[in-house]
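A single protein chain has been omitted from the complex, and every remaining protein chain is retained in its original position.
Now for subunit A:
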Amino acid sequence: MSKFTLSRRTLLAGASGTLIASRAWAQQPAEVRVGLLVPISGMYARPGTVMRHGAEMAVEHINAQGGIKALGGAKLKLVVLDSGDSTEKAKNAAQRMVAQESDLVAASGAYLSSFTLAVTEVTERANLPVLTLSYSDLITDRGFKYVFQTSATAGSQARQALPQIIKLAETASGKRPKTVAILTDNTAASIASAKSMREGLLAENQLQLIVDETFTPPLADATSLVQKIRSAKPDLLFFLPTVISDAKLLLEKMNEFGLGQGKIPTISFGIAIAEPDMLQTVSPELLQGVLTCVASWGAKGHEALIAELKTRYKEPWMTQNAISTYGDMWVIKDALEKAGKADRVAVGEALRTMDAGPSKYYPLGEIKFDEKGRRVGAGMTIVQWQSGVPVTVFPPELALAKPFWPKS
(Lines give C-alpha, C1' and ligand atoms only; values in the text may rest on other atoms or scores of the structure.)
Protein backbone atom coordinates (compact mmCIF):
# COMPACT_ATOMS: atom_id res chain seq x y z
CA MET A 1 0.00 0.00 0.00
CA SER A 2 2.86 2.39 0.70
CA LYS A 3 3.50 2.39 -3.02
CA PHE A 4 0.16 4.07 -3.59
CA THR A 5 0.59 6.91 -1.14
CA LEU A 6 3.71 8.54 -2.42
CA SER A 7 3.84 12.20 -1.70
CA ARG A 8 4.37 14.68 -4.49
CA ARG A 9 7.84 15.49 -3.28
CA THR A 10 9.15 11.94 -3.27
CA LEU A 11 7.69 11.56 -6.71
CA LEU A 12 9.53 14.58 -8.00
CA ALA A 13 12.68 13.26 -6.45
CA GLY A 14 12.01 9.93 -8.08
CA ALA A 15 11.39 11.51 -11.43
CA SER A 16 14.59 13.50 -11.37
CA GLY A 17 16.34 10.36 -10.25
CA THR A 18 15.16 8.59 -13.38
CA LEU A 19 16.28 11.53 -15.48
CA ILE A 20 19.74 11.33 -14.04
CA ALA A 21 19.74 7.59 -14.55
CA SER A 22 18.74 7.84 -18.18
CA ARG A 23 21.40 10.47 -18.82
CA ALA A 24 23.93 8.15 -17.27
CA TRP A 25 22.72 5.43 -19.63
CA ALA A 26 23.09 7.62 -22.65
CA GLN A 27 26.74 8.03 -21.80
CA GLN A 28 27.38 4.38 -21.21
CA PRO A 29 24.85 2.32 -23.19
CA ALA A 30 24.76 -0.97 -21.34
CA GLU A 31 21.47 -2.24 -22.69
CA VAL A 32 18.43 -1.13 -24.61
CA ARG A 33 15.15 -2.56 -23.39
CA VAL A 34 12.56 -3.87 -25.82
CA GLY A 35 9.08 -5.07 -24.80
CA LEU A 36 7.24 -8.21 -25.80
CA LEU A 37 3.59 -8.16 -24.73
CA VAL A 38 2.01 -11.51 -25.61
CA PRO A 39 -0.27 -14.05 -23.97
CA ILE A 40 1.87 -16.46 -21.98
CA SER A 41 -0.95 -17.64 -19.72
CA GLY A 42 -4.50 -18.69 -20.47
CA MET A 43 -5.93 -20.17 -23.63
CA TYR A 44 -3.58 -18.30 -26.00
CA ALA A 45 -0.45 -19.17 -24.04
CA ARG A 46 0.89 -21.51 -26.70
CA PRO A 47 1.10 -19.07 -29.63
CA GLY A 48 2.34 -16.42 -27.20
CA THR A 49 5.12 -18.69 -26.01
CA VAL A 50 6.18 -19.39 -29.58
CA MET A 51 6.35 -15.62 -30.17
CA ARG A 52 8.58 -15.37 -27.13
CA HIS A 53 10.88 -18.05 -28.56
CA GLY A 54 11.20 -16.06 -31.77
CA ALA A 55 11.94 -12.84 -29.87
CA GLU A 56 14.51 -14.49 -27.61
CA MET A 57 16.35 -16.00 -30.54
CA ALA A 58 16.44 -12.67 -32.36
CA VAL A 59 17.73 -10.75 -29.35
CA GLU A 60 20.45 -13.32 -28.84
CA HIS A 61 21.46 -13.18 -32.50
CA ILE A 62 21.48 -9.37 -32.53
CA ASN A 63 23.60 -9.20 -29.38
CA ALA A 64 25.95 -11.90 -30.66
CA GLN A 65 26.51 -9.82 -33.76
CA GLY A 66 27.60 -6.80 -31.79
CA GLY A 67 24.38 -5.25 -30.52
CA ILE A 68 23.30 -1.77 -31.62
CA LYS A 69 26.34 -0.31 -33.31
CA ALA A 70 24.96 3.24 -33.40
CA LEU A 71 24.77 3.07 -29.60
CA GLY A 72 28.30 1.84 -29.11
CA GLY A 73 27.36 -1.81 -29.25
CA ALA A 74 24.59 -1.58 -26.66
CA LYS A 75 22.90 -4.91 -26.05
CA LEU A 76 19.17 -5.51 -26.49
CA LYS A 77 17.27 -6.70 -23.44
CA LEU A 78 13.90 -8.34 -23.84
CA VAL A 79 11.18 -7.49 -21.31
CA VAL A 80 8.30 -10.01 -21.51
CA LEU A 81 4.84 -9.07 -20.25
CA ASP A 82 1.86 -11.38 -20.14
CA SER A 83 -1.21 -10.08 -21.91
CA GLY A 84 -3.33 -12.84 -20.37
CA ASP A 85 -6.45 -14.14 -22.03
CA SER A 86 -8.79 -11.15 -22.11
CA THR A 87 -8.89 -7.71 -23.63
CA GLU A 88 -9.02 -6.15 -20.19
CA LYS A 89 -5.93 -8.03 -19.00
CA ALA A 90 -4.10 -7.06 -22.19
CA LYS A 91 -4.93 -3.41 -21.61
CA ASN A 92 -3.82 -3.66 -17.96
CA ALA A 93 -0.55 -5.25 -19.04
CA ALA A 94 0.00 -2.47 -21.57
CA GLN A 95 -0.63 0.14 -18.92
CA ARG A 96 1.83 -1.64 -16.67
CA MET A 97 4.33 -1.71 -19.50
CA VAL A 98 4.20 2.03 -20.11
CA ALA A 99 3.99 2.93 -16.42
CA GLN A 100 6.65 0.67 -14.99
CA GLU A 101 8.97 -0.05 -17.89
CA SER A 102 9.36 3.58 -18.81
CA ASP A 103 12.70 3.02 -20.55
CA LEU A 104 11.37 0.69 -23.26
CA VAL A 105 12.16 1.95 -26.75
CA ALA A 106 9.70 -0.23 -28.66
CA ALA A 107 7.61 -3.34 -28.25
CA SER A 108 6.04 -6.20 -30.15
CA GLY A 109 2.64 -7.75 -29.53
CA ALA A 110 -0.07 -8.78 -28.81
CA TYR A 111 -1.12 -11.84 -30.90
CA LEU A 112 -4.92 -11.50 -31.05
CA SER A 113 -6.21 -8.48 -32.98
CA SER A 114 -8.51 -7.40 -30.17
CA PHE A 115 -5.60 -7.50 -27.71
CA THR A 116 -3.45 -5.50 -30.08
CA LEU A 117 -6.22 -2.92 -30.48
CA ALA A 118 -6.53 -2.46 -26.72
CA VAL A 119 -2.76 -2.47 -26.15
CA THR A 120 -2.07 0.11 -28.83
CA GLU A 121 -4.70 2.46 -27.37
CA VAL A 122 -2.35 2.66 -24.40
CA THR A 123 1.00 2.65 -26.19
CA GLU A 124 -0.12 5.29 -28.69
CA ARG A 125 -0.83 7.70 -25.85
CA ALA A 126 2.57 6.90 -24.37
CA ASN A 127 4.39 7.32 -27.72
CA LEU A 128 5.73 3.78 -27.56
CA PRO A 129 6.19 2.19 -31.00
CA VAL A 130 4.60 -1.27 -31.32
CA LEU A 131 5.12 -3.80 -34.09
CA THR A 132 2.38 -6.33 -34.58
CA LEU A 133 1.62 -9.40 -36.63
CA SER A 134 -2.15 -9.02 -36.05
CA TYR A 135 -4.16 -8.73 -39.28
CA SER A 136 -7.14 -6.55 -38.46
CA ASP A 137 -7.37 -3.55 -40.81
CA LEU A 138 -8.75 -1.55 -37.89
CA ILE A 139 -5.37 -1.56 -36.13
CA THR A 140 -3.91 0.83 -38.66
CA ASP A 141 -7.16 2.58 -39.61
CA ARG A 142 -7.32 4.68 -36.45
CA GLY A 143 -4.80 7.30 -37.48
CA PHE A 144 -2.26 6.13 -34.88
CA LYS A 145 1.39 7.07 -35.28
CA TYR A 146 3.08 4.44 -33.14
CA VAL A 147 1.71 1.15 -34.44
CA PHE A 148 3.28 -0.79 -37.29
CA GLN A 149 1.67 -3.76 -38.97
CA THR A 150 4.16 -6.20 -40.45
CA SER A 151 1.61 -8.67 -41.88
CA ALA A 152 -0.65 -7.99 -44.79
CA THR A 153 -3.96 -6.82 -43.34
CA ALA A 154 -6.98 -9.12 -43.42
CA GLY A 155 -8.50 -7.16 -46.28
CA SER A 156 -5.31 -7.31 -48.28
CA GLN A 157 -4.83 -11.01 -47.54
CA ALA A 158 -8.26 -11.82 -48.92
CA ARG A 159 -7.42 -9.98 -52.15
CA GLN A 160 -3.97 -11.54 -52.46
CA ALA A 161 -4.84 -15.12 -51.66
CA LEU A 162 -7.09 -16.10 -54.55
CA PRO A 163 -4.86 -14.99 -57.43
CA GLN A 164 -1.96 -16.70 -55.70
CA ILE A 165 -3.91 -19.94 -55.32
CA ILE A 166 -4.89 -19.80 -58.98
CA LYS A 167 -1.32 -19.08 -59.97
CA LEU A 168 -0.18 -21.99 -57.83
CA ALA A 169 -2.77 -24.30 -59.39
CA GLU A 170 -1.72 -23.23 -62.86
CA THR A 171 2.00 -23.74 -62.23
CA ALA A 172 1.42 -27.08 -60.53
CA SER A 173 -1.20 -28.63 -62.79
CA GLY A 174 -1.05 -26.56 -65.92
CA LYS A 175 -4.77 -25.93 -65.72
CA ARG A 176 -6.69 -22.93 -64.44
CA PRO A 177 -9.34 -23.89 -61.85
CA LYS A 178 -12.90 -22.87 -62.71
CA THR A 179 -15.22 -24.13 -59.98
CA VAL A 180 -14.98 -23.90 -56.19
CA ALA A 181 -16.75 -25.18 -53.11
CA ILE A 182 -16.83 -23.31 -49.79
CA LEU A 183 -17.19 -25.28 -46.60
CA THR A 184 -17.01 -23.04 -43.56
CA ASP A 185 -17.97 -23.04 -39.92
CA ASN A 186 -19.86 -20.05 -38.61
CA THR A 187 -17.18 -18.50 -36.41
CA ALA A 188 -16.30 -14.88 -36.94
CA ALA A 189 -12.98 -15.23 -38.75
CA SER A 190 -14.23 -17.95 -41.10
CA ILE A 191 -17.41 -16.06 -41.91
CA ALA A 192 -15.41 -12.94 -42.72
CA SER A 193 -13.15 -14.80 -45.15
CA ALA A 194 -16.02 -16.66 -46.80
CA LYS A 195 -18.03 -13.48 -47.12
CA SER A 196 -15.34 -11.59 -49.00
CA MET A 197 -14.96 -14.53 -51.40
CA ARG A 198 -18.68 -14.79 -52.07
CA GLU A 199 -19.11 -11.06 -52.49
CA GLY A 200 -16.88 -10.39 -55.42
CA LEU A 201 -13.50 -12.01 -55.00
CA LEU A 202 -14.54 -15.28 -56.67
CA ALA A 203 -16.17 -13.43 -59.55
CA GLU A 204 -13.14 -11.17 -59.97
CA ASN A 205 -11.04 -14.28 -60.42
CA GLN A 206 -13.51 -15.98 -62.79
CA LEU A 207 -14.28 -18.71 -60.30
CA GLN A 208 -17.72 -20.25 -60.08
CA LEU A 209 -19.14 -21.16 -56.68
CA ILE A 210 -20.92 -24.52 -56.99
CA VAL A 211 -21.15 -25.69 -53.36
CA ASP A 212 -21.59 -23.30 -50.44
CA GLU A 213 -22.10 -24.88 -47.02
CA THR A 214 -21.92 -23.35 -43.55
CA PHE A 215 -21.92 -25.52 -40.44
CA THR A 216 -21.92 -24.92 -36.69
CA PRO A 217 -19.04 -26.45 -34.78
CA PRO A 218 -18.73 -29.06 -33.50
CA LEU A 219 -19.65 -31.11 -36.52
CA ALA A 220 -21.40 -34.37 -35.67
CA ASP A 221 -21.17 -36.01 -39.08
CA ALA A 222 -19.50 -34.80 -42.24
CA THR A 223 -21.03 -37.38 -44.61
CA SER A 224 -23.65 -35.17 -46.22
CA LEU A 225 -21.17 -32.33 -46.69
CA VAL A 226 -18.64 -34.60 -48.35
CA GLN A 227 -21.28 -36.20 -50.54
CA LYS A 228 -22.23 -32.80 -51.89
CA ILE A 229 -18.61 -32.12 -52.72
CA ARG A 230 -18.15 -35.51 -54.36
CA SER A 231 -21.15 -35.07 -56.62
CA ALA A 232 -20.24 -31.49 -57.56
CA LYS A 233 -16.51 -32.23 -58.14
CA PRO A 234 -15.20 -28.67 -57.68
CA ASP A 235 -11.69 -27.79 -58.85
CA LEU A 236 -10.95 -26.22 -55.45
CA LEU A 237 -12.35 -26.68 -51.97
CA PHE A 238 -12.08 -23.81 -49.51
CA PHE A 239 -12.36 -25.40 -46.09
CA LEU A 240 -12.46 -23.02 -43.12
CA PRO A 241 -12.66 -24.88 -39.80
CA THR A 242 -11.74 -23.42 -36.41
CA VAL A 243 -12.11 -26.49 -34.26
CA ILE A 244 -9.53 -29.24 -34.81
CA SER A 245 -12.10 -32.02 -34.36
CA ASP A 246 -14.12 -30.61 -37.27
CA ALA A 247 -11.06 -30.59 -39.47
CA LYS A 248 -10.31 -34.17 -38.49
CA LEU A 249 -13.84 -35.36 -39.14
CA LEU A 250 -14.05 -33.78 -42.57
CA LEU A 251 -10.60 -34.88 -43.68
CA GLU A 252 -11.34 -38.45 -42.57
CA LYS A 253 -14.59 -38.48 -44.47
CA MET A 254 -12.95 -37.03 -47.57
CA ASN A 255 -10.39 -39.81 -47.40
CA GLU A 256 -13.11 -42.43 -46.99
CA PHE A 257 -14.85 -41.14 -50.10
CA GLY A 258 -11.62 -41.21 -52.03
CA LEU A 259 -11.27 -37.43 -52.21
CA GLY A 260 -8.45 -37.06 -49.70
CA GLN A 261 -4.74 -36.35 -49.99
CA GLY A 262 -5.20 -33.53 -52.39
CA LYS A 263 -7.42 -35.27 -54.96
CA ILE A 264 -9.63 -32.26 -54.56
CA PRO A 265 -7.18 -29.50 -53.59
CA THR A 266 -8.25 -28.34 -50.12
CA ILE A 267 -7.37 -24.82 -49.08
CA SER A 268 -7.75 -23.14 -45.71
CA PHE A 269 -7.04 -19.67 -44.33
CA GLY A 270 -5.01 -18.79 -41.27
CA ILE A 271 -2.64 -20.87 -39.20
CA ALA A 272 -5.18 -22.96 -37.25
CA ILE A 273 -4.92 -25.91 -39.62
CA ALA A 274 -1.10 -25.79 -39.67
CA GLU A 275 -0.41 -25.58 -35.91
CA PRO A 276 1.66 -28.41 -34.41
CA ASP A 277 -1.38 -29.29 -32.24
CA MET A 278 -3.09 -30.63 -35.36
CA LEU A 279 -0.84 -33.70 -35.36
CA GLN A 280 -2.03 -34.72 -31.92
CA THR A 281 -5.41 -35.73 -33.33
CA VAL A 282 -5.10 -35.87 -37.09
CA SER A 283 -2.74 -38.28 -38.82
CA PRO A 284 -0.18 -36.87 -41.27
CA GLU A 285 -1.66 -39.00 -44.09
CA LEU A 286 -4.99 -37.22 -43.81
CA LEU A 287 -3.38 -33.81 -43.78
CA GLN A 288 -1.20 -34.62 -46.78
CA GLY A 289 -1.73 -32.02 -49.47
CA VAL A 290 -3.90 -29.61 -47.47
CA LEU A 291 -3.01 -26.00 -48.22
CA THR A 292 -3.42 -22.88 -46.15
CA CYS A 293 -2.84 -19.20 -46.82
CA VAL A 294 -0.98 -17.48 -44.01
CA ALA A 295 0.55 -14.06 -43.51
CA SER A 296 4.00 -15.43 -42.82
CA TRP A 297 5.80 -18.76 -42.34
CA GLY A 298 9.26 -20.16 -41.97
CA ALA A 299 10.50 -20.11 -45.57
CA LYS A 300 13.52 -20.18 -47.87
CA GLY A 301 16.40 -18.37 -46.23
CA HIS A 302 15.21 -19.30 -42.72
CA GLU A 303 16.57 -22.86 -42.74
CA ALA A 304 19.13 -22.19 -40.00
CA LEU A 305 16.50 -20.50 -37.84
CA ILE A 306 14.08 -23.37 -38.30
CA ALA A 307 16.76 -25.82 -37.27
CA GLU A 308 17.69 -23.74 -34.22
CA LEU A 309 14.04 -23.46 -33.15
CA LYS A 310 13.74 -27.21 -33.44
CA THR A 311 16.76 -28.01 -31.30
CA ARG A 312 16.33 -25.25 -28.72
CA TYR A 313 12.60 -25.22 -28.14
CA LYS A 314 11.53 -28.59 -29.59
CA GLU A 315 9.15 -26.85 -31.98
CA PRO A 316 8.57 -29.10 -35.02
CA TRP A 317 8.43 -26.19 -37.48
CA MET A 318 8.43 -22.40 -37.58
CA THR A 319 5.00 -20.85 -37.63
CA GLN A 320 4.11 -17.27 -38.39
CA ASN A 321 4.23 -16.44 -34.68
CA ALA A 322 7.89 -17.39 -34.33
CA ILE A 323 9.26 -15.96 -37.58
CA SER A 324 7.31 -12.69 -37.45
CA THR A 325 8.34 -11.91 -33.90
CA TYR A 326 11.92 -12.82 -34.78
CA GLY A 327 11.67 -10.30 -37.59
CA ASP A 328 10.17 -7.63 -35.33
CA MET A 329 13.30 -7.56 -33.18
CA TRP A 330 15.48 -7.02 -36.24
CA VAL A 331 13.27 -4.19 -37.43
CA ILE A 332 13.53 -2.57 -34.00
CA LYS A 333 17.29 -3.00 -34.20
CA ASP A 334 17.37 -1.30 -37.60
CA ALA A 335 15.24 1.54 -36.28
CA LEU A 336 17.58 1.99 -33.32
CA GLU A 337 20.57 2.16 -35.64
CA LYS A 338 18.75 4.81 -37.67
CA ALA A 339 17.57 6.79 -34.66
CA GLY A 340 20.98 6.77 -33.09
CA LYS A 341 19.55 7.01 -29.57
CA ALA A 342 17.61 4.83 -27.19
CA ASP A 343 14.49 6.95 -27.19
CA ARG A 344 11.00 5.74 -28.03
CA VAL A 345 9.92 8.87 -29.91
CA ALA A 346 13.08 8.78 -32.01
CA VAL A 347 12.59 5.06 -32.68
CA GLY A 348 9.01 5.76 -33.72
CA GLU A 349 10.19 8.45 -36.10
CA ALA A 350 12.85 6.09 -37.47
CA LEU A 351 10.25 3.38 -38.10
CA ARG A 352 7.99 5.82 -39.95
CA THR A 353 10.77 6.99 -42.22
CA MET A 354 12.91 3.90 -42.59
CA ASP A 355 13.54 2.17 -45.90
CA ALA A 356 15.65 -0.87 -45.16
CA GLY A 357 15.21 -2.68 -48.43
CA PRO A 358 13.62 -6.04 -49.15
CA SER A 359 12.18 -7.91 -46.24
CA LYS A 360 14.13 -10.90 -44.95
CA TYR A 361 11.81 -12.38 -42.40
CA TYR A 362 8.34 -11.33 -43.53
CA PRO A 363 7.12 -12.57 -46.91
CA LEU A 364 7.85 -10.24 -49.81
CA GLY A 365 7.69 -6.45 -49.75
CA GLU A 366 10.09 -4.13 -47.98
CA ILE A 367 11.06 -2.98 -44.53
CA LYS A 368 9.24 0.27 -45.00
CA PHE A 369 5.92 1.47 -43.62
CA ASP A 370 3.29 3.60 -45.31
CA GLU A 371 1.58 6.58 -43.67
CA LYS A 372 -0.89 4.26 -41.92
CA GLY A 373 1.86 2.09 -40.52
CA ARG A 374 1.35 -0.85 -42.84
CA ARG A 375 4.38 -2.60 -44.28
CA VAL A 376 4.81 -1.74 -47.93
CA GLY A 377 4.26 -4.67 -50.26
CA ALA A 378 3.48 -7.11 -47.49
CA GLY A 379 2.80 -10.45 -49.17
CA MET A 380 1.66 -13.78 -47.88
CA THR A 381 2.67 -17.38 -48.09
CA ILE A 382 0.93 -20.58 -49.04
CA VAL A 383 1.80 -23.56 -46.92
CA GLN A 384 1.14 -27.20 -47.76
CA TRP A 385 1.13 -30.26 -45.52
CA GLN A 386 3.75 -32.60 -46.93
CA SER A 387 4.72 -35.75 -45.03
CA GLY A 388 3.52 -34.41 -41.69
CA VAL A 389 5.08 -30.94 -41.98
CA PRO A 390 3.45 -27.78 -43.29
CA VAL A 391 6.05 -26.29 -45.63
CA THR A 392 6.04 -23.07 -47.60
CA VAL A 393 5.29 -23.85 -51.25
CA PHE A 394 4.42 -20.42 -52.59
CA PRO A 395 5.55 -17.80 -53.63
CA PRO A 396 8.38 -19.59 -55.51
CA GLU A 397 11.12 -17.28 -54.20
CA LEU A 398 10.28 -18.38 -50.63
CA ALA A 399 9.22 -21.97 -51.28
CA LEU A 400 11.00 -24.71 -49.36
CA ALA A 401 9.32 -27.46 -51.39
CA LYS A 402 7.45 -27.86 -54.61
CA PRO A 403 3.67 -27.89 -54.26
CA PHE A 404 2.00 -31.04 -55.43
CA TRP A 405 -1.32 -30.90 -57.17
CA PRO A 406 -3.47 -33.71 -58.54
CA LYS A 407 -2.82 -34.17 -62.26
CA SER A 408 -6.27 -35.47 -63.16
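Methods note: a contact is a pair of C-beta atoms (placed from the backbone, for glycine too) under 8 Å apart; a residue touches a chain by one contact, two chains touch by 3 or more; residues count from 1.
In this text, contacts and distances are computed from a predicted model.
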Absent chain [UniProt protein name; select from "Branched-chain amino acid transport system permease protein", "Ger(X)C family spore germination protein", "ATP synthase epsilon chain" or "Stage V sporulation protein AC"]: "Branched-chain amino acid transport system permease protein"
Residue touching the undisplayed chain, where the options are A:34, A:81 or A:398: A:81
Full-complex contact with the absent chain, from A:118, A:161, A:244 or A:400: A:118
Subunit A residues that touch the omitted chain in the full complex: 3-7, 11, 40-42, 45, 49, 80-82, 84, 86-89, 91-93, 95-96, 98-100, 113-114, 117-118, 121, 124-125, 136, 138, 142-144, 187-188, 191-192
